[in-house]
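All protein chains but one are shown in place.
So, chain A:
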Amino acid sequence: MRKYWIPLTWIVFSILILIPLAVLATGAFDKGTSGFIAALSRPEARHALMMTGLIVLVVTILNGLFGIMMGIYLVRGTWLSRRVRQLFNSIVDLPYAVSPVIGGLMIVLLLGPDTVIGTFFEQIGFKVVYAFPGMVIATLFVTFPLMVREVMPVLQELGNDQEEAASTLGAYSWTTFWKVTWPSIRWAVIYGTILTVARSLGEFGAVLVVSGNIINKTQTATTLVYQDMENFNVTAANGVALVLAIFSVGLLLLMERAKKRKGVH
């Protein structure tokens, strides 16, 4: 049997992943290197890549910090009753089940220009939807579970003997955190960070709905790819997509390295 299965697996992987990647890479250069450079040096492309970078930065920091804390509270937070923690625990996963477009729609329904909160922010001169803050909120929503779900299993496996020992011996909560908890969850946090970066880099549906995809204003790299494709500007779309794909492959390689060190030591 193995005679057939191994080649068949190669065929599946080639058709689904390897060949499309190769076609994308050649497509970006179908007008030569100059075509690729021209696609990326368009002002809208540079602006879109900058927007994506900013979103990734803000989202990773916010969801990184709050995700770690939420993970710790859900495992260790004895000040919350067991019931409440179980309920919150199942709510954390909900963004996974929400289509990105619906995630974007939620933000529009809640903070859009026709809503109470939206009008309030507009009056104090602060635009949320069709602007940067809305795009960040949409991406925060979509990526929230990633860090929590990486930190929690490590804390659960670890148990809290060491932490209790530390605090019994008189260490304050910050000291306990830095000296005892942090070293053991460090690789899970790194892994969670990489996942969050990858997901926010590639977020498309939610951002498209919330941003309105306004060129040179709220356009991100992924929504630019979409617009280039709608305008039949295939080479340009391929160029921007190739940059995104290179980042994704890089993050995937980092993930491979982090995965090996992630577990409890």
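Note that contacts are C-beta pairs under 8 Å (C-beta built on N, C-alpha and C of every residue); 3 or more make two chains touch, one makes a residue touch a chain; residues count from 1.
FYI, contacts and distances are computed from a predicted model.
The chain not displayed here is annotated in its UniProt record as "Molybdenum transport system permease", chosen from "Urea ABC transporter ATP-binding protein UrtD", "NADH-quinone oxidoreductase subunit L", "L-serine dehydratase" or "Molybdenum transport system permease". Per the touch definition above, the residue from A:64, A:103, A:118 or A:192 contacting the chain not shown is A:103. One of A:152, A:188, A:201 or A:258 touches the chain omitted from the figure, and that residue is A:201.
Touch with the chain that is not drawn comes from one residue among A:51, A:75 or A:244, which is A:244. Contact between chain A and the unshown chain involves residues 1-2, 5-6, 8-10, 12-13, 16-21, 23-24, 27, 66, 69-70, 73, 77, 79, 88, 90-110, 112, 137, 140-141, 144, 172-173, 198, 201-205, 208-209, 221-223, 225-226, 229, 234, 237-238, 241, 244-245, 248-249, 251-253, 255-256.
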